[in-house]
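One protein chain is absent from this view; the other protein chains keep their places.
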Amino acid sequence: MEYVKSSGDSFADMQVNIGSLQLKNPVMTASGTFGYAREFENLMNLQRLGAVIVKGISLNPRPGNPPPRIVETSCGMLNAIGLQNVGVDRFIKEKMNYLAGLNVPVIVNILGDSIAEYEEITSRLQGVPGVAGIEVNISCPNVKKGGVAFGTDPKMAAAVTAAVKGKSTVPVMVKLSPNVSDIATIALAVEDAGADSVSLINTLIGMAVDLKTRRPALANIIGGLSGPAIKPVALRMVYEVAKKVSIPIIGVGGIETAEDALEFMLAGATAVQIGTANFVNPRASEDVVDGLAAYVVKEKLSSIRSMIGQLNLA
Amino acid sequence: MEYVKSSGDSFADMQVNIGSLQLKNPVMTASGTFGYAREFENLMNLQRLGAVIVKGISLNPRPGNPPPRIVETSCGMLNAIGLQNVGVDRFIKEKMNYLAGLNVPVIVNILGDSIAEYEEITSRLQGVPGVAGIEVNISCPNVKKGGVAFGTDPKMAAAVTAAVKGKSTVPVMVKLSPNVSDIATIALAVEDAGADSVSLINTLIGMAVDLKTRRPALANIIGGLSGPAIKPVALRMVYEVAKKVSIPIIGVGGIETAEDALEFMLAGATAVQIGTANFVNPRASEDVVDGLAAYVVKEKLSSIRSMIGQLNLA
Amino acid sequence: MSQYQENATVTRVEQLTEKNYRLTFESPLIAGVCKPGQFVMIRTSIGQDPLLRRPFSVHQVLGESQIQIYFKEVGRGTTLLAHAKVGDAYSIFGPLGRGFKINTGGPSILVGGGLGIAPLLLLLKENCRLKKTFDNDLVILGGRSRAEVEPLLEDFKQYGVTVRVATDDGSLGYQGYVTDILKASQVTGDSTVYGCGPELMLAGLAKICKEVGVACQVSVESVMACGMGACLGCSRPDKKGSYIHVCLNGPVFDAEKLEWNM
Partner (left out) sequence: MSQYQENATVTRVEQLTEKNYRLTFESPLIAGVCKPGQFVMIRTSIGQDPLLRRPFSVHQVLGESQIQIYFKEVGRGTTLLAHAKVGDAYSIFGPLGRGFKINTGGPSILVGGGLGIAPLLLLLKENCRLKKTFDNDLVILGGRSRAEVEPLLEDFKQYGVTVRVATDDGSLGYQGYVTDILKASQVTGDSTVYGCGPELMLAGLAKICKEVGVACQVSVESVMACGMGACLGCSRPDKKGSYIHVCLNGPVFDAEKLEWNM
């Protein structure tokens, strides 16, 4: 039960289940937008979160791309961070201790350029205290297949999923790429391969040009588009996937407020992730928790779960 | 030569060629956002346009979707007009006279739910005075193939293109759908099938939810996302396609200003289309023409063509 | 048909109730040509959020060069407008759409509910200018409570036409609906009813007028992107089972031509 700040002494049933993972509320932070959580400790109450998803971790440390790595666009931003991270071993050694102490489920976002790499990271994360789940970022290029992203091909997506599932004792959430013709097919493929849940969407591939210098605005030329601009695409994809799969869906993309989160839940999401909004308002995720709880009370819902997939199509 | 309003008695070389189609400047209006041009006659000088692209025309009249058909989103909008139009025969009879009198090339956007329908519309448009080109909207569902959009499959896209080319004596521009994993492959397929140029992008598929009613905000549930929000996706796709094809590219998506248009040209576009911006500022397309001409003069360019594909990647 | 896009400067800001505002713009080109029932599209932000313009009926034309809108703060665009200050400039284009066709041959009955009152003031002015006599004319204004109607009352009364008021809570005038007042009034067959207000009120008007057999023109709303017939977004089913477009074919329609959901 979540205490409702704004409505006196009310409590709201905010619990949701992502497969075997019980969350006290449906609000997570999106990978790459919340650091390793500690960055936000002064600006919000981390304990209020349903789950924390950390910045994507690879087997070996990655330095990331040269700057400029980010550029603002209309109601959004492009990033080409280049998956900078300290690598799985240092992550476990340097970051997990603090995270485990939060008493919030920690979901580790992982990435690789081969199936073997995904498997190896997964193995190393097993048994690490605090790791409650794994989110598989399949938007990365498969180096063995000429750099085609795992997430754009149902077979490759299924193969990564099965491989990670084979090594994992904790629930596996597969994060889908929106840069595909038919996201429901990919979702079905990863469901069949054993995914416990799917999260969507990752960023749309975009680009910006600096007219003054006549150069790409990002050193990497292309980058990932996130923020309110992409919310309609994310909502549509959640809706499409919800019609096809029966595993829980976690909605991501342009969510800033509790209203946004509720819209995703109506479209079929069991939970949501807050991404770019963390930059605009470092307390955004906590504000969404507050807003959802207030909504449950105001609308006299038996629980927040009663919103899931309840879009009225009549 | 385009007279430069803002810089005294200067003239700028603004001409561009889309295959055999010579345009006095690279600014067109995007299909579905400019009616049949006449709607704007009081609010701008239609003669200033490089070309007018009219609302999509089908073989038979289509009533369109029930309301609500549009909803605003962050820096964008969703539409589900449902391709309402008067059909090719009434279009020719009722609209082309006025359009032909404008002395601006008129490009007719066409759509169908079968290849035969695309062919038939094309045939009927041949020899109609004023019709300078055909833009083929391939984002429509192919009824014979279970409703998969022509534009998401290279083979179907090529087949429509070849069919229209077979019937057309005027240049054929194929308008690509962005809702695909790999737009360059589609672009190559339509180039091989004989397209004289490609325009991109059509709208991204999106959705909005009205939390108050708990219904989709559009009666059609999903709709097409347009406006500044999608500009980074459009720019990236133009850039990707420009690397692959050698036919001219027309950039569309979120263009509001001359600066936006120049960014698309740097990324590889020979010309641009102004869409949603026409609603925000009915004089937007004329303002872009003015801005481009002023830029040519200010930057002392030999012609606007010298910007095409000149993105500095060093 | 003339239409203009101008950068119009705010010359007066009036907050009439907690949420209702009236703005006066110096907008000479539009002021010179607009007719009762027509509307304008106003850009409410300097940036791209909100992106689209918002439609507002022309409430009054003042002198040669000023137009007024009367609006309620309901969302992001109207909140920005509610913060307008004298001297601020807004991009406005119009006038748009088909307005009311004033029938000078019989009594006029103007019925406005809530913000639907907005276009009726200009209509009343034109009505009184064009007609020889308006002894049998009637204005019926409705709102939720006193605050919603009272601030505009004098503006209507100045034309010398009978003005009756209905409020939901009875805090001003009759307690009930404007349609109740209409029903209770003597309406001759040569009358024309002009209505603007919530959909339900208009549907009620349409029904009464059909029964009584008098002409009824109503101004309806719709979501709009362009306001000028270019986007085909503002569709509405008509009686014949096809769609009309509010911005182009309306916003004022003969009530009998529209499909009413009651």
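Order as written gives the chain letters A, B and C; numbering starts at 1 within each chain.
The rule is simple: a contact is a pair of C-beta atoms (placed from the backbone, for glycine too) under 8 Å apart; a residue touches a chain by one contact, two chains touch by 3 or more.
Given the structure is predicted, the values throughout are model-derived calculations rather than measurements.
Partners of the chain left out, restricted to shown chains and counted across the full complex, are A, B, C.
The missing chain, though absent from the display, is touched by one residue of A:55, A:175 or A:305; that residue is A:55. Across the entire complex, the residue among A:171, A:206 or A:228 in touch with the chain not shown is A:228.
When the omitted chain is restored, the residue from A:15, A:114, A:185 or A:281 that touches it is A:281. In the complete assembly, the contact with the undisplayed chain comes from A:42, out of A:42, A:213, A:246 or A:302. Residues of subunit A that touch the chain left out of the display are 32-35, 39-40, 42-43, 55, 63-72, 74-77, 79, 81, 84, 227-228, 256, 276, 278-283. Summarising the interface, subunit B meets the missing chain with residues 74-75. Even with one chain removed from view, subunit C keeps its contact list with that chain: residues 45, 47-50, 76.
Heads up, the rule we're going with is that only the chains that are shown with their structure count from here on.
Per-chain Cα centroids separate subunit B from subunit C by 36 Å. Counting partners per residue, subunit C has 48-49 as the residues that reach two or more other chains.
Each of residues 74-75 in subunit A touches at least two other chains.
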